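Let me begin by presenting the structure, written as structure tokens, before commenting on it.
Every protein chain except one is present and positioned as in the full complex.
Labels for the chains are A and B, by order of writing; each one numbers its residues from 1.
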Amino acid sequence: MNEDTILEVRDLRAEYVSAGRRVAAVRGVSFTLRRGEKMAIVGESGCGKSTLALALLGLLDPPGCFVGGSVRLNGREISGLDDRAMRRIRGRDIAFIYQDAMAALDPIRSIGSQLCDNIRRHQPAVGRAEARRRAAALLAAVEVPDAERRLDHYPHQCSGGMRQRVMIAMALANNPDVLVADEPTTALDVTTQAQVLALLDRLTAAHGFGIVLITHDFSEVEAFCDRVHVMYAGRIVEHGPVASVLPHPIHPYTQALLATMPRPGLARLPAIPGLPPDLGALSAGCAFAPRCPVGVGRAICTTDAPPPGPAECHFASELASGVAAGSPT
Amino acid sequence: MLRLVANRVVSSVLSLFGASLFSFIILRLTPGDPARLFLGPFATEAAVAQLRGKLGVDDPIPLQYLAYIGDFLRGDWGFSYTTGEPVVRELMERLPATLELGLCAFAFAVCGAVPLALVAVHHHGRAADRAALAFSFFGLGVPTFWFGLMLLVLFFERLGWLPGPDGRLSLNVAPPSVTGLYTVDALLAGQWAKFLDAARHLILPAITLGMAPLGFLTRLLRANLLDIAREPFILVARSRGVSRWAALVRHALPNACLPALTAAGLLFGQLLAGSLLVERVFNWPGAGALVAEGVLRQDFSVAQAFILLSAVMYVLAMLVVDLLAGLIDPRIRHPMTLE
Partner (left out) sequence: MMRWVGLHRSPVLPVTLLGGLALLATIGPVIWPFDPLAMDFNAPLAAPSIAHPMGTDAAGRDVFARFIFGARLSLLVGVAVVVGGLVVGGGIGVLAGISGHALDNALMRGIDALAAFPPLVLAMSVTVGLGVGLGTATLGTMLSCVPLYARMARSDILRLRVRPFVEATVALGAGRGRILFCHLLPHTASTMLVLSASEFGYAILTIAGLGFVGLGAQVPQPEWGAMITDGLQYALTGQWWVSLFPGLGVMLCVIGANLLADQVREILDRTVDVDGVR
């Protein structure tokens, strides 16, 4: 294991119990995150991305449940830890940013009090005055103007972008190694999105933490991330550096997903035919088979699970060479 | 903010006006001649006629209403038919007893509801939750006066652990009166034995009176907590290392209490009326018992005063609670000032 690796996930599995059925939301996800690296997990709604985030933090409450696999943070196994041990890790070594900052902040407590609370929880030696100073410094670091005054404001008195910055500040309060961001810019307008991403970029460079960015927006991935993992029906169906996957996607799903991105000159937005699969009733073969243009008429797609690899498809090599030859999607 | 206050005050005044009108109408329908009722069956015609004139019974109705309101505001609430004393004096004498009982009952309800609701939510879906729910249903469904009686049968008659329905104190002399609340007065005067005695006498009546509010508040708080526990900020708080229990107590509870505050205030406003029944069971010398006796003896002036007083207290309680809620919720205190 590389010294630079801060997060190593192997075969993570999690499921929900819903109306008496067991629904496998995360079916064996593996990835590695290095210091200073920005990785993306992309997928449609319902593919299991948020469950994955919660599972990483050990926050899967019933009806969700962590089933198996390994999560190593800085070499230390955290997947089986009890809640008390996890509490020391959450917020200190691994932090979480939620998509809706308004809903993520306690509406009746001031920003300063929430920040200070956070700081003093994991660094109990810090006194009140010192905590307040650090809180103001954090707000300044996330480029909130007039930080000292902002400490006494309440969440509803800030704009959306401001609240998101406050959330980032809270996440970074204790210098975590990993930041898990669940669709952090979904609730923001385009300009603010760009600003927040740029901020995250600068912070990563300055502090050297790794980011797991969960998103459904490829343009964000393109602009911001180093590596991308495409998730479908609970599995990572393709992964690799952004620079190679985005221009030359191999897996049919990735190709289809990229094709749905709005581009100038496109007359109509193509949609992926069919619906996301029912995770409670998956068949033995490839989960994407019912919607896959490549798998039409090929029996192996419905009977056998595709072999693991950078692109999980029975015909990965075929497609890869087709891609190398420059054929369009 | 000022507009909010003004709005609520106007609303309350209107409610009071309507309530006083209703009270006046209903009580003018009381059968019998108030003058004769007051003076008794042996009074002479002349005396009755004189009293009728004084009471203004034959004046036009609107005038009577104005006199009624005027008298009430001035503190002249008529004279008790049975004792001849001014009603306001009698009620005021008895009010501290009711207040002490009400405050204890309220404290019992609140101090019981908060931990019950927290435990229920923390163990949501499991035995503790069901037990708390069952208990709150019981509290809401049991007739208070009967429950008080059964408590007496158990703890006084059978077990002898607590004093019986002999009022506020066993030893007859009250502590020197500062607030009228025996427990507080005894503490202030340093009379430890009296304090204990007064407190022991308070236990059963306070539990009886507080049972229904306890049941109600537990259910309400539990429902609020469950709703709030589902909100993202609780999850996010936990993602920062806060334990489930701490997240409940420090983040969910304050948010859940806001809407419960209004209900709690209303409950307190109703305690005056509720004490009516409990005071009878325990022979508690409070305002409620006074009214209950009065009603049974057809002493309508007492009933009249009590009815209007209850309405006033209820409306005031609602007003105070609304304003308090406005003060505490920062979303109302600091309206959005986007920059």
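To be clear about the criterion, a contact is a pair of C-beta atoms (placed from the backbone, for glycine too) under 8 Å apart; a residue touches a chain by one contact, two chains touch by 3 or more.
Note that the structure is a prediction, hence the values are computed from the model and not measured.
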Chains on display which the left-out chain touches in the complete complex: B
Contact with the hidden chain, among B:V48, B:L95, B:A132 or B:L152, goes to B:L152
Just name the one of B:A6, B:L21 or B:L196 that touches the chain not displayed here. B:L21
Which residue of B:V114, B:L214, B:I228 or B:L277 touches the chain not shown here: B:L277
So which bits of subunit B touch the chain we can't see? 11, 14-19, 21-23, 26-31, 137-138, 140-147, 149-150, 152-153, 156-157, 164-165, 269-270, 272-274, 276-277, 280-281, 292, 295-296, 300, 303, 306-307, 310-311, 314-315
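Here, only the chains that are shown with their structure count from here on.
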Using mean C-alpha positions as chain centres, tell me how far subunit A is from subunit B in Å, no decimals. 54
Can you name the residues of subunit A that touch subunit B in the complex? 57, 59, 83-84, 87-92, 95-96, 98, 100, 103-110, 118, 121-122, 153-154, 156-157, 159, 167, 170
Using the touch definition up top, name the residues of subunit B that touch subunit A in the complex. 231-233, 235-244, 251, 254-255, 258, 329-331, 334, 336-339
